[in-house]
Each structure stands twice: as structure tokens, then as C-alpha cells.
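Here the structure comes first, spelled out in C-alpha cells, and everything after it is commentary.
All protein chains but one are shown at their positions in the complex.
To keep things simple, chains are lettered A, B and C as they appear, and every chain counts its residues starting from 1.
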Amino acid sequence: MNLHEHQAAELFATHGIRTNGGDVAFTPDEAETIARGVGGPVVVKAQVHTGGRGKAGGVKLATTPRDAREAAKAILGLDIRGHVVSKVLVAPAADIAQEFYLGVTLDRTRRQNVVMASAEGGVDIEEVARERPDRIVRALVDPFLGLHPWQARQIAFALGIPADKVGGIVTIARQLYETYVAEDATLAEINPLVLTGSGEWLALDAKMSIDDNALFRHPEFEALRDFDAEDRTEIDARQSGISFVKLDGDIGCIVNGAGLAMATMDAVKLHGGEPANFLDVGGGASADQVAKAFGLVTADPHVRAILINIFGGITRGDIVAQGIAEARQRVEVTVPIVVRLSGTNAEEGQRLLAEAGLTATESMDEAAAAAVRAAHAA
Amino acid sequence: MNLHEHQAAELFATHGIRTNGGDVAFTPDEAETIARGVGGPVVVKAQVHTGGRGKAGGVKLATTPRDAREAAKAILGLDIRGHVVSKVLVAPAADIAQEFYLGVTLDRTRRQNVVMASAEGGVDIEEVARERPDRIVRALVDPFLGLHPWQARQIAFALGIPADKVGGIVTIARQLYETYVAEDATLAEINPLVLTGSGEWLALDAKMSIDDNALFRHPEFEALRDFDAEDRTEIDARQSGISFVKLDGDIGCIVNGAGLAMATMDAVKLHGGEPANFLDVGGGASADQVAKAFGLVTADPHVRAILINIFGGITRGDIVAQGIAEARQRVEVTVPIVVRLSGTNAEEGQRLLAEAGLTATESMDEAAAAAVRAAHAA
Amino acid sequence: MSILVDRESRVLVQGITGREGSFHTEQMAEYGTNVVSGVTPGGKGKRVAGAPVFDTVADAVAETAPNVAIIFVPARFAPDAIYEAVDNGLPFVVCITEGIPVADMVPVYAHVRNAGSRLLGPNCPGLITPGEAKVGIMPGFIHTPGPVGVVSRSGTLTYEVVDALSRAGIGQSSAVGIGGDPVIGTSFIDVLGLFEADPATEAIVMIGEIGGADEEQAALFIQEHVTKPVVGFIAGQTAPPGKRMGHAGAIISGGSGTAAEKMAALDAAGVRVVDRPSAVPAAIQAALS
Partner (left out) sequence: MSILVDRESRVLVQGITGREGSFHTEQMAEYGTNVVSGVTPGGKGKRVAGAPVFDTVADAVAETAPNVAIIFVPARFAPDAIYEAVDNGLPFVVCITEGIPVADMVPVYAHVRNAGSRLLGPNCPGLITPGEAKVGIMPGFIHTPGPVGVVSRSGTLTYEVVDALSRAGIGQSSAVGIGGDPVIGTSFIDVLGLFEADPATEAIVMIGEIGGADEEQAALFIQEHVTKPVVGFIAGQTAPPGKRMGHAGAIISGGSGTAAEKMAALDAAGVRVVDRPSAVPAAIQAALS
């Protein structure tokens, strides 16, 4: 799950990283009040789970409380890459002398964590990585020993940081890595990390993503979930053991297995359709799971046909067919359903499905084509 | 440094290990008050930095507060292996079903920590190690990953602990290892760790030693130092960078280097004398250090001669000689001093010492023999 | 011939008395796999599918000399099970468990490598050498012995492809599911190397998906080290960036890890890339003839 800037900043602060403070405002009035409390220029920043908010007009400098109110008014309600802004962070403006980038994430190829830093702070780091890769300094982290002080120093010297400022960034790099590990993050990032005019280090932004598989170790994060930002349906699905991702098309997909679910979406597209979702029902494809999947898929008003794709493995195809038929009776589905059932006892399963009035086939391509036809016909 | 049972028990408790509680009494009155508070049978235990207190009469069961008073009276002031008891721990008596030993220390040969356990708890574990080594189960701890749960389970099953009690001792073993690491211990031991009649795990004793080199990470331990138990002189010496250990003989030794200091003690013994101390002045053997060493050695009224043994290495012998002569003038020394000075510029140094009225030689054997003669003559 | 497991493999099942563990132990034994023992703490004396259960891996090793371990314990305890297997000398460990935190797998991966053992998974279906041994949860009956090595990040998608191959009369030497997590013990490259060296394998099917750069790495490896024909399929051509597609590893991040990039890399390495699973058998037939 992704954290908002102000949430990540609070975590950074608990691990000793000096951040810029500030408070969250949901209305222009609140923004004005906070700015008044700051008593000086502030920055008003959209709190959304996406990058590029600066370019999209989601960050504004305000010199007076009145300006802060106007800035908040302009930003609240803004649509940034499909995310509507419902809150802003109002924080004191900093006296920036130099901007850096500092981040920790997993290097999947090396199966090790990596600390990355750049003197090109404050800009889109992925753009820097693509266009000026030599401007990014990296240190692979020992899986057992963590980030060594010497590695952090090496990064600092490579960035050309003056000797008397090296100790400061070494400390922050180690604190950031510590935060990343302690909070089971998959990403922890400060962009920009700034050196102020008075020579102090300050984290001006904070970004963190948490490993969903590790949330059992961090029950406190449940309270930080942003139901406006994350798709509530996806969260409900996860609680039922179903992986669900909403997409823009009109063919609802219900599949067992993540890889097969992706291949099913691809097949829909190949046959001229657009998938309405990614959906992996998980292991058994029981009546309960299929019923829940029907609920998830049919909640989307754009769905005009449903494609069920099950490869009967350990679970027999006839049992799966019974489950589908049963779920079909429990949940009202008004759009056409096409079922592809293959694997163990597939013929028997298809017979049962046909009896239940469902179109059934053993070929994934055929099923995808049929679903696309059905959607277009609807 | 060694901790007392009650101090170690408090540390164990902060790491989650269930201990038997209790309070410390310095007088029989206090012991009676504590026992009254417990409201049942208590155990009164001498708090001394040595083993074998049970055999020495330092542990007594008391069924009434009155008995506790008598027990404390009998134990306070007892001399256990040269340690005079000045305080006792009064703790509730436990309903013991089975006793175990559990400890963590360094396996120096493997350069790894080792967890040791035995079903022969409550007895002298070194005796068990010598006489029934097969009764001790060991697990070497991965230097990076710590004690694995599977290792703790393996120990538990090897001790014959019933399956439903395994989880409990696994937790305690991991907590004990965690304590050992977090507190920079060189030894952490529970003996006995008991299974009570009601099937619960309870640490009935607690023993810990802390790595002196790691005390900078644990300023809180300074307050736990027991100046009755540790030789105050040795602590003062350490603060001056001098390693000092009081012994029983009459020849005070001042040497540069720990190995040479031991060899000097051995030489004294070989020549029929008894060393009064181990003393390593450390690096330079400056006038300051030698003066402090004189102070340490002459504080012992048994000292009848002083043997100074310096190998002039990087520091020149003549400089060392000047230092000795200067220290000699600063500190009043009434016993004869024999100096052995070898290495760089030794001859010049010996000349300076002779001028200062000190017996000087280049041979360690000769010097030791001279010191022994001087002590016997005194 | 085959890779990694065969009829001589002596399999230990960790978590053997659990629901998943006992079910799949029965299934594996039924397939003909030589399951020699299992471990469940406190389970000593029980039997599953005829295999004796022990309290610890050490005991199981001492009594039954296994050389492959398969793990069915819950995510919170699976890393400990992997360490127990490796530290007790198991040279090959298959971890089926899904949902292990990445932070736990990073040191596991390093430790297994330092110990000189091999880990397959986690979050994988395991592997099978048709007609000899199944060390995993795949449906055995869809597999047939033959000349094609299959390696995949996915579960059911692999069954889909294997089933298509078998129906087309093309058997498999071994089929290996490497798993869909960001940190896995055995990568495409490792398995490709094994198939290249295996005399029984004449062609290879590689099934990738979005996320990470393992397919790109594999493409470089194929170009330099693989002489046998390779057919490739990448799932997730329609997946949007920033969304995790079920597998923790299947996520397009920072504009990299897309299916298009992976297909291009494989294509450049001489792999016959197909756009749908059903096209795999024909591509293999063309490659083999």
C-alpha cells in the first residue's frame, strides 16, 4: 500500500529524520488557519498517490495565509493522473540552497536492497534514471549487515557534498534505510532532500510504499489507508483472498491464477475486446469465491459480458462447474456469461454448465472471442 | 562487568522473560518486610559475583516472614569464595516440577555465539559440562541471522520437553538470545529455568556478564556497578588506561603490555616470589602513567618491593627512564624498586635510572630475582 | 533424463500434517514421487501417505536421508522452514508458500546462496519431471514425458501451456514454476542453464509476465548460452502501470517491466515469441522440425 506524504513524513520523523512539519488541510479555510500558525511563507501540496503533482499544478508556494487559502482552493478537487485531490499538506517554505534525491528500494535483479542518491533532486528521478543514469549513485545493501556507514560516505563524496556536510547525509541515509526495513517498505524516498541556506539537512518530501505481504506485522497501517485514494473494491476483494484490479473495458474477467488472469485479459484484447478488470479467484474456485467474484465484476456498470476462465487442476472441473452454477443462482447476473473450463473432468463440467444454461467451451481463444461478441451484441 | 542476579532478572524481564520477581534486602528487617509482602514461602538468596552460593549456604527457603528474617541474618555477612554478602534477594518460592539450564555465551573456537541447554538444571553447569557433556545440548548461532526458531525447537525436543511446552521454551530461548545481543553480554544464563506444577515456564535465577569493551553503548550500566563487589582500585585504574588486578603476593609489578605483564608475574614466581598484582601501564609508560601505577601498587600494604619491567619499543628507553625517575619524585615509594629496561636506548635509560638511585638491569630474569631478594630482605 | 528431480529424488515435506501439506503429500505420492518423510513440530510418530513424520528436519535427515525439501508452512513461518532445511544440508528446497514479505526473503536468498543450496520459489507451483517425480502442486495428469523443458513464473498459466503441449502430442522433460514474487531463489537463467545442459531437453518454453527484469536478463543469457530453440510467451500485455497483477512481482514500475519490452528483448535474442498460450505447441513443433 502507498502512504501519503504527510504519513510517510511522520514515519521518517519517528526514525530521526528532520522533516519540514506542516499539517493536513481538507478545506481552504483549514489551509489558511495552518498557514497563519506557521507565520511565514508556506508550500501547499496535493496529497495524492501518484507522481508528477508539481507539473500538474498540485504544489504552490504561498507567502500569506490568504494566498495559502487560494492555493488550497486551486489544488483541492484537482484531478492528477486520475487521482482527485481531497487533502493538501501545508508546510513551512524552506530556504533551499541545494536539492538532492535519496531513496531505498529493492534491486530485483540482485535480490538486494539498494540505496540511490542524486544531486539532481526535486525532479522526476525516473526521468533522471532514463536520461542521465550516470547522475545517480547507487549502493547495494548487504542483506545481513545493512547499509554500512562507509557506503553512505561513499555516496556523499560521489555527490560532491563538502566534507563538513557528509556526516549529516550519512546519518539521514542510514535512518532512511532503517525506516525502510523497520516499516517493511518496498520504497522509501526523500525528493528533495535539501541543504538549507544555513547549512542544515531537511527532508522536504516523503514517499513510502509498504509491502502488502508484511502488513500483518504492522496493524497500525490499517488506520492510514486512504479509502478515497485506493479502490475500496480492491480492498474488499483482498479480504476474500481475491486479487482484483479495476480496468477501463467492458468484459469482466474471472480467472483462477494470476498469470492465467493476465493471459485472459490479453486474449480479450487480441479478439478485439477490452477487459473490465483483472481478477484472480485464487485456489479452489468454489461457489463462494465465484459468487464473490460475480459481485465484484457486476458492481461495475460498464461490464457487458463476463468471461470465466478456469483451468481445473487439482480441483476437478465438474466441481468447479457446480460452483459456478450455484454462484450463478445466488448472485443476479444480467449480462451474458461465457465459461471456459479445461483440465480435470472438463467435459463433465461443460455438460453441467450447459445444463445450467451457460455457454461453455474448452478453448480459451474461443471463449474470449465469444465474450467479445456477446459484449458487442449487448 | 558482572551483574547481580536481581539486576540481570530485571533486564530479562524487560525483554519479556517471566522471572520470579522479589526484592533486595540489605538487613534482616528488610527481608522480613519483603517476605510479609509476598505473603507466602520465600527464597532468600545471597547476591554475590560468584558461583556455588547454594553449597556455601547462601540460599535458604523460608516459610514465614520470621524465618525469612533468620535466613537473611544467616546469609548477610557470609564469605562466599572471598565475596562478603552485603545484600540478599527475597523472592516468592516457586512450585518446581522440572528444572532446566539455559544459557548463551561466545564459542571462542568457532567465533560464534552458542546457546546451551540442559535438562540438568539448578546444578553447577560447568560440572555437568565436564562430567556428563552429552547432557548439554548446543546450538551455534548464525552471526547474521540470530537464533532461528527451528534451532530453539530442536533444543527443546532434544531435552525431551513435551510438544505442548516447546513453544514456551522456544520463546524464552529467543528472548534470552535477544537480551544477550541487545545488552552486549558475554554471558546470559538462566539456571534453573523451571517448569512449574501448573505447567508454566519461569526463570528462577538470572546471570549476566557485560562486555567491558561495549560499555560505551550502555551508559546505564554504570549505575549498576557494585563497588562492594568489584575492586574499586581496578575501576580507578581502568579509567587511567591501566589494567590492574590485585593478587595476594608481596611484589608489586609495573609492566608495559598485558602479555609481558603476565610473563613478569610468572618470572617472579619462578624466582621464588609472589606477585602482588597484574599491572599493564599501557602504551607509552609516561611519567604520568608510571606515577599512577606507583599509586596503585603502593596502596597495597603487603607490597614489599616493586618490579618495573619495560620493553622500550617505539618509545625510547631513555624517555621511559626519565618518566620513571620523575614519577619516583612525585609519589613517595618506601619499598625498594627494581627496574628492568630493555629495547631502544636501554643503556642510556639504565644510566639515568642509576643516577636516580634505582637498581636497573637489562635482564628480566635478573630483575625478577633482584625484586624477590629485595622483598625477602625487607 | 530431466532436471532437478527424478525418480531417485528423496522428498521431505515440511508442514506435512497441515491441510495443504497432507493433501499434496498424498497427491505427490500417488504420482509416484518418493516422499521419504515429513516434518511438523510435535508431529513425531504420525504418518502421511505412508511417510513418517518427525519433529525436526535434523531427525528426518538422520532417519530418512532426503535430498529435496518441499515447504507448505504459512508465510510467517516459511523463512524459518527454509533456513531449517538448508542448515540441515538439504541441497534443494521448494517453497510453495505464498505471501512471504520481501524483507524476509532478501536474507533467505543470500543465506541459501552462501550455503550452496538451491531454492525454488517461494509462491510457486513447484516442479515436475513427468512420469518420474512431482514435487509441487500441479495437476500431474496433464503432463507427459518428452523433449520440451518448460519454465514459468506462473501457476495455472503453466498448466494451460503444458496441457496444450500434451494435447498436441508434445511431452515435457521437466516443467518448473519459478514463482511470482519479487525475490525468488531460482531465476529463468538458472533453469535455462539446466535445460541447456540436459540431454533429454530439445526445446524450451519460457513463460514470463510483467514486472522486474528477469525476462530481459534471460534474453541476454539465451543469446550467449542457449543453443536449443526457445519459445516465449509474456502475460500481461494489457496490464496498466503501477498496479500489482496478483503476484507481488507482477507490477510495471517506473515505466519498465512491460510485456512489450520483455517480448522485444526475447525476440532480439532469437526466441520465438508467441502472443497467446495456444500458439505455443505449433511454435515448438516448428522449432523441433
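The rule we apply is simple: a contact is a pair of C-beta atoms (placed from the backbone, for glycine too) under 8 Å apart; a residue touches a chain by one contact, two chains touch by 3 or more.
What you see is a predicted model, and the numbers here were worked out from it, not measured in a lab.
Though it is not drawn, the left-out chain touches A, B in the full complex.
Shown as candidates are B:L61, B:V84, B:A97 or B:A129; the residue that touches the absent chain is B:A129. From the options B:P41, B:P92, B:G167 or B:G313, the residue with contact to the unseen chain in the full assembly is B:G313. Among A:R153, A:R225, A:R316 or A:R373, only A:R153 touches the chain that is left out of the view.
Here one chain is not drawn; of B:L61, B:V84, B:A214 or B:I235, the residue touching it is B:A214. Residue-level contact of chain B with the missing chain is found at 106, 108-109, 111-113, 126, 129-130, 143-144, 181, 184, 186, 211-214, 216-217, 243, 245, 247, 255-263, 265-270, 275, 278, 280, 311-314, 342-344, 363-365.
Panel shows chain A; residues 142, 144-145, 148-150, 153-154, 157, 163-164, 166 of it touch the chain omitted from the view.
Criterion: only the chains that are shown with their structure count from here on.
Inter-chain contacts peak for the pair A-C, counting C-beta pairs in contact. Chain C has its Cα centroid 55 Å from the Cα centroid of chain B. Multi-chain contact residues, meaning those touching two or more other chains, occur in chain B at positions 144-145.
Touching two or more other chains at once are residues 107, 111 of chain C.
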